[in-house]
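I'd like to ask some things about the structure below.
With one protein chain withheld, the remaining protein chains of the complex are depicted in position.
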Amino acid sequence: MADVALDPRTAKRPLLHATAWDRLKVNHNWLGLWFMLPAAAILVLFLAYPLGLGIWISFTDTRIGRSGVFVGVENYEWLWDDTVFWLSVFNTLLYTGVASVFKFAIGLYLAILLNQHMPFKAMIRAIVLIPFIVPTVLSAIAFWWLFDSQFSIISWSLKKIGFISSNIDFLGDFWNARWSVIFANVWRGIPFVAITLLAGLQTVPPSLYEAATIDGASRWQMFRFITYPLLTPIIAVVMTFSVLFTFTDFQLIWAMTRGGPVNATHLMATLSYQRAILGGYLGEGSAIATAMIPFLLACILISWFGLQRRKWQQGESND
Amino acid sequence: MNPFNRRTFLQGSTALGASVALTGPALLDWAKAWAQTAPWKPERNAQISLLRWKRFIQAEEDAFMELVANFTKATGVKVNVTNESLDDVQPKAAIAANTGSGPDMFWGLYSLPHLFPSKVIDLTDVADYLGKKYGGWVPSAVTYGKSGNKWIGIPVAYNGNVLNYRKAASEKAGFKTFPKKTDEFLAYAKAMKAQGTPGGMALGHASGDGNAWVHWALWAFGGNLVDARDRVIIDSPETAKSLEYAKALYETFIPGTASWNDSFNNKAFLANEVHWTNNGVSIYAAAKAGNMKEMVDDIDHALWPVGPIGKPTEFHVAYPIMVMTYSKVPQASKAFIAFMMEAANLDPWVIKSVGYLTPGLTAYEKNPVWTSDPKLTVCRDVAKNTLTAGHLGSVGEKAAAALADFIVLDMFANVCTGREDVKGAVKIADRQARRLYRTS
Partner (left out) sequence: MTEVFVPKVADPRTILTGSSPTADHTEGMSYLETLPRRLVTLYLPLSIIVIVLIFPFYWMALTAIKPDEQLLALDKFNPFWTWSPTFKHIEKLLFETNYPLWLWNTMYVAIGSTILSIFASVCAAYAIVRLRYKGAQWVGASIFLAYLVPPSILFIPLSTIVFQYGLFDTPFALILTYPTILIPFSTWLLMGYFKTIPYELEECALIDGASRLQILTKIVLPLAVPGLISAFIFCFTLCWNEFIYALTFISASTNKTVPVAIVNEFVDGDIYRWGSLMAGALIGSLPLVLLYAFFVEHYVSAMTGAVKE
């Protein structure tokens, strides 16, 4: 960054504006450096450096308790035809994909509902945020209890009503287990999406709706042609965050299933933890973790290009 | 302390004679005298930090803390004990070993010291001292404790993972005694299911109960993950037989065991949902602590049935303790290990833990807890009977990784739940095992 700061180009700008403008610009690069320093220091020391270390470890045969030697891509080769690894990739994509879609759909719907006038609005909004507030690991344990194979209140209620005759095997059956953890993740993720989209909805000028109403637009048309286009940028950002957080989820799975039954709910993050920390194969665990990066990068790039319209994202002037 | 334990404790004292008769001040005097004569002199102003597995039974932890307090009083060495859940001890120890700082001692599972043999101190003198004094170590303790000629960990005790069953229901099903052979056991499981009192064993990622029963099943039919030279031999007709057996057994289970972790069977057993399962004595202890009289009377324990190979193939949890090389108080730590395993301490500790712990020294078979309550007798032999992690192969990091990665457990779960056929499941396990046991 220092080289950049020394670049004299900025100082040579023609004096189109007032002198204050100029003064303001002269030291931008240095000032920028100083202002970026706290964030940069933390991110470099506690993020970039360990990340580099982690990637390095993935090319070694490090085990817990002894440092390894460079083995090239051996860890990746072993992963390449490891069915369990690919299962975890599949699970991660399924988990992220399905959970994100539901979070988005329900979150948006909820935001639209909450945006309407109603009594106790503040209280309802506060209630909606509850799943976001309870520490994840503890709500995961509560879900685990709700999904118990013998003492599930859901199974019990459905049995009482007469819908089913035996307990639902929520976490023991492969697909049930997947839907169950996805449900818990959606439950936890909706509030964030809903509240942020609610904020987005409030930026839509009411006059647009009024005009549309006068023109006789239907509710759906209003949503489709006014709300949705105006909301797209914020949707893109929220969903990027949501996808990234879901993709790297660990706590929920670990507390509820530990990846079971038979790896049916293992995510890449949990498999990496299991192999690196519990199994002691740090190199291979790091390789699994590193394998997540291309997927995450893809997510970011997609949202990035989706966001091109909004230049502020990149710190450029737009208004 | 509930009255039962108090009473047993007193019985125990009379039975074992002078050394355990000590309580309160007398025990403290003994401790002080012990500190004078012990071969290990704690460093000046020594303080030990110890990380142990999180208790399964409250009374066991209370007794342990009492012992720790006595050690401090006798030697002036303060011991800071922290608890971590069973699965978290190993990561914590690993990080400490990697970074060269952390608690002085770790008390963990199975082959923990073998994960980093160069990072733990030589405990041969402690092991010899205890071995000589208390009738020698059982074979599995030697396997778990020794690396080459050196003892790198002291297997303090085992947790017997035994069959828990309800007597009334079993008798009703026509089994006055618990089956001793695998095929009888299958008949038993079928009969229990037929009369509406099924059992169940964990097939989820349950590091304790799950691993215990699938390894028993695998070994009972002569299957093995690796041979004596750590070559993967899981793909064998024996393995196939054991998988088929387990599948038949699984058909009799209560639904949902594929999601069970270590806690499910306790809950289900105590709530009368399952009538037999595999577990430590913690269900029994919980029933006692909760004053569930009916349950306490009706519950009993049995050793694992013997399979076609004709000898017991039990797999119990071992709890070895170790001292890290970076510790500044190795002498104090050694003294502490020896102290906790002296009869005056260990006997009452085992009694208070309702037989949850089984020491790995043969002299401790005489502890009255094994005979005063016949329901606990089976746990006496678990240290003697147990096979070690990795069985034929080494007990080192590979065996630990195979356990942590649930290779055998997932193979059984794959077959039992019908997700894979025997061939497919074995193939996956074989591939996973080769990954861990590769030589490079």
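Letters A and B mark the chains as written, and numbering starts fresh at 1 in each.
Quick note on the criterion: contacts are C-beta pairs under 8 Å (C-beta built on N, C-alpha and C of every residue); 3 or more make two chains touch, one makes a residue touch a chain.
Bear in mind the structure is a predicted one, so any value in this text is a computation, not a measurement.
K.L.:
Which one, A:Phe90, A:Trp156 or A:Trp179, makes contact with the chain that was left out?
P.N.:
A:Trp156
K.L.:
Would you mind spotting which of A:Val84, A:Ala99, A:Val128 or A:Met256 touches the chain that isn't drawn?
P.N.:
Reading the full complex, the residue touching the unseen chain is A:Val128.
K.L.:
Which residue numbers on subunit B touch the omitted chain?
P.N.:
Where subunit B meets the chain not shown: residues 51, 53-58, 80, 82-86, 88, 91-92, 95, 98-103, 208-209, 262-263, 265-267, 270-271, 279-280, 282, 286, 290.
K.L.:
Spell out the interface residues on subunit A facing the chain that's missing from view.
P.N.:
On the side of subunit A, residues 1, 4-5, 7, 9-10, 18, 20-21, 23-24, 28-29, 31-33, 35-40, 42-43, 45-47, 49-51, 53-54, 57, 106, 109-110, 113-118, 121-122, 124-139, 141-143, 145-146, 151, 153, 156, 187, 190-191, 195-196, 198-200, 202-206, 209-210, 213, 233-234, 237, 241, 244, 247-248, 250-251, 255, 269-270, 272-273, 276-277, 282, 285-286, 289-290, 292-293, 296-297, 300, 304, 310, 312-317, 319 touch the unshown chain.
Everything that follows uses one rule, which is that only the chains that are shown with their structure count from here on.
K.L.:
Would you mind pulling out the distance in Å between where the CA atoms of subunit A average out and where those of subunit B do?
P.N.:
Roughly 40 Å separates the two chain centres.
K.L.:
Can you list the residues on subunit B that touch subunit A in the complex?
P.N.:
The touching residues are 87, 90-91, 94, 97-98, 115-116, 118-119, 203-205, 254-261, 264, 267-268, 271, 273, 397, 400-401, 404-405, 410, 413-414, 417, 419, 428, 431-432, 435-436, 438, 440.
K.L.:
Given the complex with subunit B, which residues does subunit A contribute to the contact?
P.N.:
Against subunit B, the touching part of subunit A is residues 61, 63-66, 71, 74, 78, 81-84, 148-151, 166-167, 169-174, 177, 257-263, 274-275, 277-281, 284.
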